[in-house]
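Beneath this line is the structure, given in structure tokens, with notes to follow.
One chain of protein is taken out of this complex; the other chains stay put.
In this document, chain identifiers A and B correspond to the written order of the chains, with residue numbering beginning at 1 in each.
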């Protein structure tokens, strides 16, 4: 884990300030940065903030949104669950038949399932990490 | 607790339990804050509007898991931040910068049309990459903690600190160099 951190601090350009700071030093940096931010961006941001005029939807619109979205999500969920159960009956029956036909084949399939699942998890987790890094530069 | 706060927390509890009107009312009350936050970190009006919509839909889906002790606004901001980060991660690099430039121009244009000033400091802010701009805004404008930021961005604490540090140095350099001269964009 530490290896990853050392290698991946893409934000660090030159100055090695992130590590080994004491608490008071950290707090001092924090205060200094807060001050710098305030001086540079405080006024401009607050000014802009005030000028932004969002078009807030009407309360009734939002109530309709909540109701509609809940219904849609509920419907989708039940539809997906239904398909899952259909698929489930097939798969489970298949596994049971396989077991009765040839226990060894069944065991092999189970082992393959674990291997396949772990492989999938490893690959997808690595892809996620890579996607994060790529974008993080 | 003032009556307002009592009402608010009662409403939250109702919303968590499934009351539609209570949830709608909460979303209504927090819409402006959410939109302003989104606009400031995306610097892109269309994207901000889209993400605000998505955030609300996510909030509707997940309200059941909201813990009434936490602040509703913080929860919304955490959802919105994650959505923005996911969005940035998804888009290809080329496309992203293109449409961001146009979006920024649109905002500047709008400000010019209404005779409002658009300080160069905001240009500098827009020039920061999102993964630096977001922590800076969350920490120094909105006052969230390092831990919260680390959690929402899914990065270690040290990275949060270093991004804040580098981001501010960059801003300092850009804005102090610019002192007096009104240069355009980088």
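Structural remarks
Everything that follows uses one rule, which is that a contact is a pair of C-beta atoms (placed from the backbone, for glycine too) under 8 Å apart; a residue touches a chain by one contact, two chains touch by 3 or more.
Convention: contacts and distances are computed from a predicted model.
The chain absent from the displayed complex carries the UniProt protein name "SigmaY antisigma factor component", chosen from "Cytochrome c oxidase subunit 1", "ABC transporter ATP-binding protein", "SigmaY antisigma factor component" or "Phosphate transport system permease protein PstA". Residues touching the missing chain, restricted to subunit A, are 77, 80-81, 84-85, 87-89, 91-92, 95-96, 109-110, 113-114, 117-118, 120-121, 124 (touch as defined at the top).
The rule is simple: only the chains that are shown with their structure count from here on.
Centres computed as Cα averages put subunit A at a distance of 17 Å from subunit B.
Residues 20-21, 23-25, 27-28, 31-32, 35-36, 39-40, 56-57, 60-61, 88-89, 93, 111, 116-117, 119, 121-122, 124-125, 131-132, 136, 140-141, 154-156, 158-159, 161-166, 168, 171-172, 175 of subunit B are the ones that touch subunit A when the two sit in their complex. Here subunit A touches subunit B in the complex through residues 5, 8-9, 11-13, 15, 17-19, 26, 29, 33-34, 36-38, 40-41, 43-45, 47-49, 51-52, 54, 56-57, 59, 62-63, 65-67, 69-70, 73, 131-132, 135-136, going by the rule given at the top.
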